[in-house]
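Single-structure report; data block below.
Only a single protein chain was left out; the remaining protein chains are all shown in position.
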Amino acid sequence: MKGVGEIASPRQDLSLSVAGLTVGVRNGPAIIEDVSMELLPSEIVGVVGESGSGKTTLGLSLLGYCRPGAEVRSGTLELGGVRVAMDGSMRTLRGRAIAYVPQDPGQALNPALRIRAAIEDIVRAHRERSAGLPEISTLLEAVNLPSSAEFSRRFPHQISGGQKQRVSIAMALSCHPGVVVLDEPTTGLDVETQSRILDELLRLRAEYRIAMIYVTHDLAVVGKIADRIAVMYAGRIVEQGPTAALLSRPRHPYTRGLLLSIPDHRRPRRLEPMRGIAVSVGEWPKGCPFAPRCPQATSECEQSVPPSTPVTSGHEVRCFRWESTPPVSDDARAGSWISPDTESEVVLEVRHLRAEHRGRGTTVVAAADISFQIRRGECLALVGESGSGKTTIARAIAGLHADVSGEILLAGSSLTPEARRRSVAERRRIQLVVQNPKDALNPRHTVRQSIARPIRVLRDRSTLSNGVDGEIDSLLERVRLPQRIANSYPDELSGGETQRVAIARALAADPELMICDEITSALDVSVQAAVLRLLRELQTDFGLSLLFITHNLGLVATIADDLLVLEDGVICERGVTSSVLGNPQHQYTKRLIAAAPSVDDSMADRI
Amino acid sequence: MSSATAETKVARPARPRRHRWEMLRAPEGVIGLVLLTFTVAVAVIGPIVAPHPLAQPVGPPGEPPGHGFPLGTDYLGRDVLSRVLYGGWPILWLSAVITLFTYVIGVLIGMVAALGRRLTDSVLMRFVDLLLAFPPLLLVLVLIASAGSSSTILIISIVLVLFPGLARIVRSATLEVSTAGYIEAAFARGERAPAVMWHEILPNIGPVILADLGVRFSFAIALVAGVNFLGLGESPPSANWALMVAENNVVITSNVWGVLAPAVMLMVLTVSINLLGDAYVRNRSKAR
Partner (left out) sequence: MSVPEEQVGVQQLDPKLDVKPAAAGRRLHPLLDFVLRRLAIGLVTLVAASAVIFWATNALPGDVAQATLGRNANPKALASMRHELHLEEPLLTRYVDWLGGAVHGELGNPASTITQGVGPSVAELIGPALRNTLWLALITFALLVPLTVLLATISALRVGRPADYAISYSSLLLGSLPEFVLGTILILIFFTQLNLLPPLVLPTGNPLDDPEQLVLPVLTLLGVSLSFAVRQLRVGVIHALNQEYVTMARLGGIREYRVLWRYALRNSLAPAIQSFAQTALYLFGGTVIVEALYSYPGIGRELVQAVGSRDISTVQGITLVLTSAYILINIVADLAVVLVVPRLRTGGESR
């Protein structure tokens, strides 16, 4: 691996080598800067970063492709020891020498082409017509798809998401490239499919001797699949090294911070969120871009960008003070659930809830025979894959889903299904926070207006000691947001800030139960950690009860006292979180737990 | 590649909130506004400053410009300039009233259909579909044929032509917005549908509605002008730009201005509205 300023000498044995790569917005700031990395044959390197870190830009530029408006400013690229120009002239190499697998397979396949035609198109682009066409069935078999002629005649809309991603992989393999760049190839797939595809990638790299660059936001996934990991922050690789070394003893404070932010169902712990938020493109500070958030920054860090420094052979870090980065200590790892107070009163009880979706002529049962209780100050997690009915249950409790039967009891008294028929007090006591921060807040209302609305509609204003404005100020403080944000509009806020405002708006009603429906799934892990900590505080300090809905077992382990596992609208397992996760009984729970990626697992495998 | 879009978004540094009038910074917005102001001024002030009466012949028919008639005389010997000055108002006020009614009805029906029960939605949308099954101008002509031509009939028939399309746009925009978290939150608070429409939905579908305003207003002008051009609108001797183009065709060889002047005024009016509409749409897509 090369330090800054060194000139890469051609090495025949490398599958890919890139040095000093800088990509920027035309006439604008850099998006990635001075990126160097190397890839051995059949090696998998994981590129990890949060949104805005430049990881996708890096992946695309390795194929000589920039999104409109961006350009490669400098850098050299060698494929198999041959220097190539990083521009449109790479067309003949794309797909043949280096291939790409995109994040969203649903968008990546031409809806007008059958699967066979889609694969043939790539091959035709690189082969003489006379050379004939590849055995499509062999390729499909290689990625575990049905090799039948019937299957290859299907259109993309006729196959599942996991199958689409396998077709994308088959397309990438069709010309036997030496390197494949995979950009978040399993994001959006359920954990079981993700786990299977990761296994297949490992098999394919051995079979085809392909080197891979696996771009993702998920450290646990690269922990499972990658030989080496490169961590990106603000357009630079801040640390890269062998997977085990990097995960067990991270040297960059950002890598360490990321590791401490990841909830892990194997070893639940208190998450330690990093302070501050990631800097965006165009706002990088003069020195180390992480310095403003770094607990060990010195004035030197604010002055100049640290060079890549070797830690051990093959492990390098961009930090002046990497030697003082503390290890990921076991006490940070050790953590325990707060034992639920089984004596406190039941806030919500659901008895034999059944929810249906009525379409024209068809009725789909979204959830059946759901029963549970939530006590004061307790957090109950509802876990399931997409389509398991968990959101419908949340909406039914919030009074937004009318096609329900069974009973919903709030502090012992029965609630009608429709929110508008419930009393003001009933509506006040249950609040819902939804998944997507993009539409959680009315884009045309300021933060202040958004938070004021439930106060005006649901609260008895005579009980507010400081009036509505005073209440808004104290709510913002409670969710750790600065007062000045009150006059901002949602499009001026980051995802994490938006989600905090949404929580503040729910708290504005002074609820007893807050339903959190996948509220962190759109957030980066470091932001997620901070939101989780906030929820924990609300729960312990104010006795708020939480119904926490998620597909992520790591989150459950971090926050929930009790747990319900939902499969196809039916509860298949329930119990205290630690015992369910530690000793699952139901087949489905076992499969979920086995498939969920875990950093601890991957370290255990390697050490 | 949602991370890609996320990154493209951060690639643009956070910009202060765009003001609604920022579209006027684009040259087309400025040109549009200047032209529109000019046309409206002519239409409003014109009748006051017109040098000659509207309906009185003041010279020989089809005279070219000169002899105190800067734009010559029309096919009956009336002053073209004065008639151009008189002829904007009838078109402008009719189109404006039509657009206003179209918006009130279209927005209301669209939102009610989207938020109402399935039956309400079906009934309203089938009605809209039925109106959309007629070729636009035809519906207007049929009503004129049976009820005669009057401002009321013109307003009613053109609103019937214009509102269904808007109602559809509003309905689908409302449906799109109505699944958003903040709408759910409002309903979960127990707010009533009218309050949700006013506070939460209308501000958010506003841009969609405004983006349509330019096109729909100019369509209203085109229909009003078209009917008048066909001689099925206002009857002579009253003046309006469309009627003037039609009636002075017979003297086109002797005095071009009888046709050209009102045609150019109509052109300036519709072009200015389309420029403004386009500037708004472009500005909006840039702001996103």
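We call the chains A and B, going by the order they appear; numbering starts again at 1 in every chain.
What we mean here is this: a residue touches a chain if its C-beta (ideal position, glycine included) is under 8 Å from a C-beta of that chain, and two chains touch if they have at least 3 such contacts.
All values derive from a computational prediction rather than experimental measurement.
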Residue, one of A:Glu43, A:Glu78, A:Asp104 or A:Glu471, that touches the chain absent here: A:Asp104
Absent-chain contact - pick from A:Ala19, A:Met86 or A:Ile122: A:Ile122
Options B:Ile144, B:Ala186 or B:Ile201, residue touching the unrepresented chain: B:Ile144
Residue among A:Gln158, A:Ser324, A:Ser405 or A:Thr540 that touches the chain left out of view: A:Gln158
Residues in chain A touching the chain absent from view: 60, 63, 65, 91-96, 99-100, 102, 104, 107-113, 121-122, 125-126, 155, 157-160, 168, 171, 361
In chain B, positions touching the absent partner: 1, 28, 129-130, 133-138, 141-148, 162, 165-166, 168-169, 172, 211-212, 215-216, 218-219, 221-222, 225-226, 229-232, 242, 245-246, 249, 252-253, 256, 259-260, 263, 266-267, 270-271, 273-275, 278
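What we mean here is this: only the chains that are shown with their structure count from here on.
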Sites on chain A touched by chain B in the complex: 25, 28-29, 31, 51-52, 54-57, 60, 67, 69-70, 102-104, 107, 183-184, 217, 280-283, 395, 398-400, 419-420, 422, 424, 427, 430-432, 434-436, 439-445, 450, 453-454, 457-458, 489, 491-492, 502, 505, 509
In the complex, chain B residues that touch chain A: 1-4, 6-8, 10-14, 17, 180-182, 184-192, 199-200, 203-204, 206
